[in-house]
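Right, one structure below, let's go through it.
What you see is the complex with one protein chain gone and the rest in place.
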Amino acid sequence: MTRISVTVDGVRYDDDVEPRTLLVHHLREQLGKVGTVVGCDTSNCGACTVLMSDPDGRLVGVKSCSVLAVQADGREITTIEGLAGPGNTLHPVQRAFHERHALQCGFCTPGMIMAAVDLLSENPDPTDDEIREGLEGNLCRCTGYQNIVRAVRDAAAAAREAGTSAEPEPPTVEAVDAATPDGGLPSEGTPDEAVPQPVP
Amino acid sequence: MTVTEEREVGSPRRRKEDARLITGRTMWTENVVLPGMLHLAILRSPVAHARITHVDTSAARELSGVVDAFSGRDVADIQGGLPCAWPVTEDMVHPDHPPLAVDEVRHVGEPVAVVVARSRAAALDALAAVEVDYEALPVVLDLEAALADGADLVHADKGTNRSYTWVFDSGEAGTGEAVDAALDGAEVVIKRRYRQQRLIPAFMEPRSVVVDPTGDQYTIWSATQIPHILRFLVSAITGTPEHKVRVVAPDVGGGFGGKLQVTPEELIAFVAAKRLGKPVKYTESRSDSLVSAHHGRDMIQDIELAARRDGTITGLRVKLLANMGAYLGLVTPGVPILGAFMYNAIYKIPAYRFECTGVFTNTTFTDAYRGAGRPEATYAIERIMDELAVEVGLDPVEVRRRNWINADEFPYTTVAGLTYDSGDYEAATTRALELLGYDELRREQAQRRDSGDTVQLGIGVSTYTEMCGLAPSRVLGSLRYGAGGWETASIRMLPTGKVEVVTGTSPHGQGHETAWSQIVADQLGVAFDDVEVLHGDTRTSYKGLDTYGSRSLAVGGIALYNACQKVVDKAKPIAAHMLECDPADLEFTGGQFRVRGNPDNGKSLADCALAVFAAHDLPDGVEPTLDADAVYDPVNFSFPHGTHLCAAEVDTQTGRVAIRKYVAVDDIGRVINPLIVEGQVHGGVAQGVAQALFEDAVYDADGNLLSGTFVDYTLPSPADLVDIVTDRTESPAPDHPLGTKGVGEAGTIASTPAVVNAIVDALRPYGVNDIQMPCTPERVWRAAQGGGA
């Protein structure tokens, strides 16, 4: 067993782990962070993506199924469960995924959202192609990705408008669709509704 | 009569489900942890066909933390056999399918032995200590060779690799003429062989099951599409009384037909939990999943089309070989049969014959995968319609127009004996052509051909229909299916006027909690947020037939609608009593009962709910409840349709295919939530495109699955797909009050032939008339070199 200390979603945890323990299993089974899931065993699907500090202290997206828990010793980690702001305010990417119907079964969603957050931290104004390439390490079987691309685009716009330190504003369903005929998303008549809050 | 304002239905409500899914607070089966829970690991066969000459789990049992280890021989008498609910013919060969192999293994990945331990790691470690000796048997892989005289056998005791041969003949059935005559005398006959490669559903959430035996009660959590069917069959297979089995499908991460199964792993976990009297969990790895969860498609399609020189079809003959794999799963034999009614598609065909032979091989068993039978049929007919167009010198759209059922001809009884409810193929096609810019792209295509551009342009057309809303029970009975096709809904009116809906459908990404709330909100005049939808637990939803085959809204939605009407009917006399009027004078609108002509005088449904809760002052003889149940058995299938067009650029130097533009115009009847519908179309098209371009489950000559991880079974990533353009036309379903038809599989059914037609169209000048799927760069490049691939 090896003693490690990791800070996850703002809380420090000191544990003894077997060297072979994958970070994702440490998060799920020892720390109860079951929001992060395992979808494959070859690092293809990205469902387990979390943010982890690199040696320079910068939070970057990593696949927690391809990191050993011992490699995370001394690092800081943000999971899907630590993304929301104070009072469970949804992160702009979470909000945009909801607004844009960027998820169906939702299994890939935690990893997809974390990968999108990682992408936007490096490129706050990506083109659609850059979004698609930036998320190439994440697989989704339900959505065909189109609404995920829209959501990331919206979240980027919302974050830019709000500024980095401001409270995230809800993204608007705007005229981005007007350019292409799109039977699924009427540009008007969108009901005004509250964004659901996380289950307490 | 009740009048309802429709405020919710048709609106793009954001989903209720999202709140837990975007915050990581989701209840996947893998998240279930119970006190004292043990972990199960499965040793799987490394060989495709062998006799098990020796198996010994005793060394594994000695290891630290190992609680139990056993093989198929240890539980042969109690483990039961896996069910096939669809014996398509009276004489179908239906081999035993033990959850754990006993004497023989018949595909790589078949479970052989298990270890149960206190941790997953300990269980996995101990698998290495299980001793198994195999004596190799001949491996059967090729469908045609498997049917030859003297072929090696997958099941030696059955004496054949043929499971069944199922025939539909319009001459014999009286739905049309005899096909032989049509083919013999035809001006044009086109004959093709198409291959549906083997696919893997590849839901993102690996399968997981927890079985908790407490007293004589068994609670099974499972990542399944079919909690109700699973409960019924676990009870039947294990002899556990049905009321002692509870199945919970918590949040389920995708299915696509892949979780429409009673699995070996579920039964093995049940056996282990029962042996130990402790909760047991099994969660598969992705590589286990790819080799052991059922596969899909895998057919050889021989298709012959007879036509006149003007392009009018005069006959169609289809002969299939369908790969069952090593065993029959829940509906394995029926999957190709669902396609039998769809090869004639949207066309008026006078003579039709369909023959399908199910064949055993030493491969993972196949079963339903999104579309189940219908994508295969649509692919074959839409591919050969393009060949007909070339043969008779017509535009591919025009040849379809000359044959399709016109809007004024519905309801239309087809040569396959189904009655199509409604549709307008012209309208959907016209819209799709407009959105694509068809004429302009044809001009560009001509220019590229003339200039000998190394990048050629092709346009693929796919005009499809499908049958949704599985299914009228009497039809299922006539097809020898083992169950009915009804669905249930219950409404529970709480005293505060809030509503609980219990549905027999079992969503795993489809958004039923949202769409069902929209329907109830309109029908009962309550707020969208005042409706809670309960599903997937046989304790709350004790009866239902679950979610597959685009049936949930088209069947379960109608049950829900009917249950709402019953609630209103029950509330009306109570409202009348409170308003001191005759019930006949009341109208119900916007959640209020009002006296006609006196709109200020009213009582809400919530008032009635509180009144029955108190029950202090109800009309004589009125039961103090508004709750209502409904079961709906559809009178017919529903038949969505649409036109998908794909423009693809083909790099003739490398064989790379790039989709330039994709248009999907779907007519799925009335729409409850356009946001959800659009999502279903996006995802469906992506899966269909993936069949055309990317996915292929490949076995080597020894029966090893080469595509056994996501490295080699290549799902498209965001960077491999493009945005598509979607639109809709609307022909409401006439058979029920919601007018909905179903959309879960439409995109998958339509898109595969659209893409392949586009690629073939691009390479016509190179003498190409077919490319085997998936159209990999190498196959496309080879085709461009010399016509064949």
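We just call them A and B in the order they show up, numbering each chain from 1.
In this section, contacts are C-beta pairs under 8 Å (C-beta built on N, C-alpha and C of every residue); 3 or more make two chains touch, one makes a residue touch a chain.
The rule we apply is simple: contacts and distances are computed from a predicted model.
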item: Per UniProt record, name of the chain withheld from view ["Carbon-monoxide dehydrogenase medium subunit", "Cytochrome o ubiquinol oxidase subunit IV", "Ribose transport system permease protein RbsC" or "Tryptophan synthase beta chain"]; value: "Carbon-monoxide dehydrogenase medium subunit"
item: Which residue of A:67, A:84 or A:159 touches the chain not shown here; value: A:67
item: Options B:29, B:287 or B:680, residue touching the unrepresented chain; value: B:287
item: Missing-chain contacts mapped onto subunit A; value: 2, 18-22, 25, 41-44, 46, 49, 54-55, 60-63, 65-68, 70-71, 115, 118-119, 133-134, 136-139
item: Missing-partner contacts on subunit B, residue numbers; value: 120-121, 124-125, 285, 287, 453-455, 651, 653-654, 656, 694, 698, 706-707, 709-712, 714-720, 776-778, 781-782
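Note that in this section only the chains that are shown with their structure count from here on.
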item: Subunit A and subunit B: spacing of chain centres that average the CA atoms, whole Å; value: 29
item: In the complex with subunit B, residue positions of subunit A that touch it; value: 18, 20, 33-42, 44-45, 47, 79-81, 83-84, 88, 90, 94, 97-99, 101, 103-110, 113, 128, 131-133, 135-149, 180-186, 189-191, 193, 195-199
item: Residues of subunit B that touch subunit A when the two form their complex; value: 11-26, 28, 30-31, 121, 202-206, 251-254, 256, 285-287, 435, 508-511, 528, 665, 674-679, 681-687, 709-711, 715, 717-719, 721, 723-728, 747
